[in-house]
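We show some of the complex, not the whole, and keep each chain where it was.
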Amino acid sequence: MLFHVRMNVQLPPSMPADEAARLKADEKVLAQRLQEEGAWRHLWRIAGQYANVSIFDVESNEALHALLMSLPLFPYMQIEVTPLCRHPSSIRLDDR
Amino acid sequence: MLFHVRMNVQLPPSMPADEAARLKADEKVLAQRLQEEGAWRHLWRIAGQYANVSIFDVESNEALHALLMSLPLFPYMQIEVTPLCRHPSSIRLDDR
Amino acid sequence: MLFHVRMNVQLPPSMPADEAARLKADEKVLAQRLQEEGAWRHLWRIAGQYANVSIFDVESNEALHALLMSLPLFPYMQIEVTPLCRHPSSIRLDDR
């Protein structure tokens, strides 16, 4: 099942640089593992913003929530979730 | 180059049913051709709404605009365009 | 899987009364069948508005979309879908 998720990240200006760097590094490791496993299908940067649009392929709302909560940057994110489904005009078989 | 486009469709209630059907049919034909050609990369339905999220892969803003203007349903759409670019954590080589 | 759906209904003032009545009657029949079948778990009226908050229990985003599209009043509705999941403090076993 596919979900469209927009994430806007806002780190507090007072956060020490090394802590921010560590958070981002951990985020990247987890994001890449989730992509390899297939849950995180697409991850695009929104041009000009510290934000991304992602497409997740998960079993359920629960799975999606657990995944997002596990992201190191979660406490510093504004997240919008939009459930997607197959479009009658789509020709991509796996874009369920 | 990738663009995230959200399209909300609102046909006037007064539009005759056959005219609406013809418009939708024309839209589907063109949408599927554009997907085959690669410009229209992803097309998902937003659950519960007469709206879609699409990812377009085009050469330029001009190309995107021309493509969207050519859609039969364009006059009845509210469209938001968000330019995307490669995310540093993305592992999908072709998700430029 | 549970989805929170808010539906605001706006019938065009120009719609003949009998047509509106027929639409509402059809909507009621379908809504009650879907509740009996379990898909439409909760249906509450928002006090003071021609709108409702509903909780749907469906297999997937697709199932939710198909169900909502099948509602006779769908063309006259503004719909917002919010995916829900189990709250760690919930004691209701079936409030998945």
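We call the chains A, B and C, going by the order they appear; numbering starts again at 1 in every chain.
In this text, a residue touches a chain if its C-beta (ideal position, glycine included) is under 8 Å from a C-beta of that chain, and two chains touch if they have at least 3 such contacts.
Please read all numbers here as calculations on a predicted model, not as lab measurements.
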One sequence, 3 chains in place; the complete complex in the file has a copy number of 10
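Everything that follows uses one rule, which is that only the chains that are shown with their structure count from here on.
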Given over half shared residue numbers means same and under half means different, the chain B/chain C interface is different
Whole-Å distance, C-alpha centre of chain B to that of chain C, is 27
Expressed in whole Å, how far the mean CA point of chain A lies from that of chain B is 22
Chain B touches at least 2 other chains through residues 45, 47-48
Per the touch rule, the chain B residues reaching chain C in their complex are 13, 45, 47-49
Touching chain B in the complex, chain C uses residues 3, 5, 12, 15, 61-62, 64-65, 68, 75-76, 79-81
Listed in rising order, the residues of chain A that touch chain C in the complex are 1-3, 60-62, 64-65, 81-86, 96
